[in-house]
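Coming up: subunit A.
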Amino acid sequence: MQIADWIESEILNGHFENDGKVYSQYQLAEMYTINPATAAKGLNLLVDENILYKKRGLGMFVSGDAKEIIINKRKNQTLKRLVRELVLEANRLQISEIELIEMIKMANNQEAEQ
Partner candidate 1 sequence: MSLTSINLWETVKKQYFFKLKANIDAFSSLIGIQLLALLFSFGGVGSVGMGGGNFSINIKYYSADLVIGFTLLWAFVTAITITTKPYRNHDFTFVTNRLSSSLSNILFLLTASIVGSITAILAGNLLKILAHILLDGQIYSINTGIQELVMGVCVTIFYVFFVTSIGYFIGTLVQISKLFIILIPVLFFGTLFLDASMQKEPFLVNVFTFYTMESALSLFIIKVIVTVAVFFTAAISILNRMEVRR
Partner candidate 2 sequence: MRVIECTDLTKTYLRKIVLDKLSFSIEENKITGLIGRNGVGKTTLLKIIAGFIKETSGQVKVFSERPYNNLNVSLNSIFVDDQMSFPPAIPLSEILTVAGNFYPNWDRELAKRLFDYFSFDPKSYHNRLSKGKTSTFNMIIGLASRCPLTIFDEPTTGMDAAVRKDFYRALLKDYIAYPRTIILSSHHLDEIEDLLEDVLLIKDGKKQFQMSISELKEWAIGLKGTTEEVLNLTDGKEILFKEYFGVNTIYAVVKNDFSEFLLNKARLVGVEISSVQPSDLCVYLTSETKGGIDDVFNKH
Partner candidate 3 sequence: MTVMTAILPLVILILIFGVFIFMVRLAGKFATPKVTHWLLFLYISVLLLGTVFVPFIIDDPMSQKGMGKVVDTDREFSDLYSNLNKGELDQIDAKYLMKESSFSNYQNQTIRVESSNNDGSQILIERKAVNDDTIEAFIFGNGLIIDGYDFSRKLKPYHLELMDNTLTINLPHQQDINLLIAKADFPIRQFTGESIINPSFSTGDQVVYLRIPNNLELIAGDHVFLEFIEK
C-alpha cells in the first residue's frame, strides 16, 4: 500500500502537522493516477491504525499522536525485519556476533558525523 507508506513518511517529515487536513482520496488519485477507491483504502488503513481520523464531510485529519504511532510501528515492524535479514546475511557469511556489533557501531559513528 504505497499510499499509506507515503502519507506516513510525509507526516514524519512534518509536511502534515497534527490535526492538519490530509489529501482527499480524489486528490491522491489525481496525483498518483490510481483509482480513488484504492486511495481511499490506503487512507482507511491509516484510520484503522488511528494515524488519521475522519471528520464527516470534511475529510481526513492527522491525529494528535500520529507521529509516535508511526515511529513505533516502523520500529517493531520494518526495523525488526531489517535486523533479522542482517543477522541472516551475517550467518551466511559466517560473521561472528562481535564482528557484526562492531560493524553496526562503525556505521552508527559515520552516521553521527554527518
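The candidates came about this way: all candidates are chains of the complex that A comes from, given by their letters.
Please note the rule applied: contacts are C-beta pairs under 8 Å (C-beta built on N, C-alpha and C of every residue); 3 or more make two chains touch, one makes a residue touch a chain; residues count from 1.
Since this is a predicted model, take the numbers as computed values, not measurements.
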item: Options 1, 2 or 3 - which one, within this complex, touches subunit A; value: 2
item: Of all residues in subunit A, those that touch candidate 2 in their complex; value: 1, 26, 29-30, 32-38, 41, 84, 88
